[in-house]
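A protein chain is absent from this complex, but the other protein chains hold their places.
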Amino acid sequence: MFEPLRPWQWLLVAITLAALAALPLLSSNSYVLHVLILSMIFGIFASAWNLVTGFAGLKTFGHHAFFGIGAYSSALVALHSGLSPWLTIWIAALIATVAGLFIGLPILRIRSMPHVAIVTLGFAEIVRITISNLQSITRGELGLWGIPPFESFTLPVLGEMKFTPADKAGYYYLILVLLVFSTGLITLLMRSKSGLALVAMRDAEDAAESLGVNLTRHKLLVFGVSAFLVGLAGAFFGHYIGILTPSAAVGPDLMILVIAMALVGGLGTLSGPLVGALVLTCVVELLRDLNDLRLLIYGAIIITVVMFLPKGLATLGPLVRRRITYLRAPTTSPAKHL
Amino acid sequence: MAEAPMLRVENLNVLYGDFQILWDVSMTVGAKEVVAVLGPNGSGKSTVLKAIMGLTPVRSGKIIFEGEDLTKVPTHEMVARGISMVLERRRLFGAMTVRENILLGAYHRSVNKNTASRLEWVESLFPILAERRDQIAGRMSGGEQQMVAIARSLMSRPRLLLMDEPYLGLAPRIVSQIASIIQRINQEGISVVFNEQNVHLSFGVSHRGYLLESGRMMLTGTGEEMIHSDVIRRVYLGV
Partner (left out) sequence: MTFSLFIEQIINGLIIGSMYALVGSGIALIYGTMRVLNLAHGEFYMLGGYLVFFLVVTCGVPAYLAIPIALLAAFLLGALIQRLTIHYLLQREGWAFSTIAVTLGLSIFLQNSALLLFGENVQSVPYYVTGIVEFAGVRIPMQRLLILGVAILTIAVMTYVLKATRLGWAIRATSQDRDAAAVVGIPASRIYLITFGIAAALGAIAAAMMAPIYAITPWSGLPILFKGFVVVILGGLGSFPGAIVGGLLLGVVEAVGVQLTSTEWRDVIAFALMIAVIWVRPWGLFGSKS
């Protein structure tokens, strides 16, 4: 259960981080940075979705709502109030959290997985259509543009951090910090007493309940944290891309992409969604010329992974494979759906 | 026994995941015999019957019925082999009527001829079910539901009937009614294997018994032999 990393695993994490941090110094190729920035945005999104779905066992399919809420809130607040994006992304993440708690509450009353899936999908559709319809505020599908970028500042060693389309180093470091923050938060959460309860409820809700674990509180906590992180990723996305449309920021395609990432990397693992985000973002870029085939290939990837690699790429590496398991409890077999 | 038994279970091993539930379980059932499988809750009684019926995959061992190995036969073909089962807690089709439930017992192509005479025979065993035929099965009392479940299992006129805890949750009056029904069924020439936790209840009607403990067959014999055995006293009284 999220036991501390072994020395060699710490080493691997440290090397990866060092390599990621050093990369902009070695290559200022803004295309490479762009791909990595997107990977990290989706990495946060996929990890946060995995927190709810893989660790807590609440199968939701509507997290793109929080991404869109985060993106639009931060962009609109920054546009209209003149507040700095440095501040508005946190405001937006909090707004997404509130939305998460709002939809989380009814979901907690529901035991049936399909109902949860349907409600969360429906909720996200409501958010998308609402954003799309409120054209006077969001400009609908025409796109909300002119979103202010982050203000630049100067760091001792690295020099001036600029946030411009030409110089992406600033964005790169910021999202790297946010990714580390998000992964750290998820790890801490999973190591806490709540984490134990969460995994318990994933594997055997009845058993956990009979042990007197208050599931509602823990589920709400997870849902809130997850919505917060997704909202944060969305907010960053808005300022980074500079233009938002409902279909790009809250469309079902986005959720499908993220689900594919988590599945490919390995659901219920810590690093799986990160690996999946990197792999699939690169695949997307490689397929740029085959734009029409992109979604077709996602579909095929999801089907293939579910059918043949049920644990994702996690099956392939020990660090990724460290799947948390809970003590064996009688599980219901598919044969008995009573 | 000179003749080969009707059912012979040999060294049956069953696992759920990595958990071994049955360990080298062996037993036999002769033609026209009533056999009780005893054991405390969780000892694996249901698993034995489910394995015979193909409801649970078997890791190793043999289940020979009338000369044929059943371990690869799917559950839905057992009726055609002459085996039927009353599942634990009755498991009726709760939203369907009594009549529909009973008729479904003769669903399989091998037994769906002469439905009328089968129904007549079954309703002669349970006259009350003819009166209640249009009632929704799920709304009946536990005892009546158990009768529907038995009636359903008899519609295929099996040669071997497996019954998983037929007395479970029933009032004493109903229990003795079900016991006499088991005897009636046996008089019709049907072999019966039933599970039961309570030693005394099971020996009212059975010829022989087996004792399961933690997935292992500990003992076999007639009721008289078993009731006085030390093993029974240890398993049940913890002596």
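So that you can tell them apart, the chains are marked A and B in the order they are listed, and the count of residues begins at 1 in each.
Convention: a contact is a pair of C-beta atoms (placed from the backbone, for glycine too) under 8 Å apart; a residue touches a chain by one contact, two chains touch by 3 or more.
Remember, predicted model here, so these are calculated numbers, not experimental data.
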Of the residues A:V119, A:V180, A:A248 or A:C282, which one touches the chain left out of the display?
-> A:V119
Where B:V9, B:V29, B:L55 or B:M147 are the choices, the one touching the absent chain is B:L55
Check each of A:G146, A:P165, A:G184 or A:P310 against the chain that is not shown and name the one that touches it.
-> A:P310
Touch with the omitted chain, as defined above, among A:K59, A:K162 or A:R191 | A:K59
If the missing chain were put back, which residues of chain B would it touch?
-> 53, 55, 74-80, 84-85, 87, 91-96, 100, 103-105, 107-111, 152-153, 155-156
Hey, which chain A residues sit against the chain that's not shown?
-> 59, 61, 106, 109-110, 112-115, 117-119, 121-123, 125-126, 129-130, 132-133, 252-253, 256, 259-260, 263, 292-293, 295-296, 298-303, 306-307, 310, 331, 334-338
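Simple rule for what comes next: only the chains that are shown with their structure count from here on.
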Find the geometric centre of each of chain A and chain B from their Cα atoms only, then give the gap between the two centres in Å, rounded to an integer.
-> 52
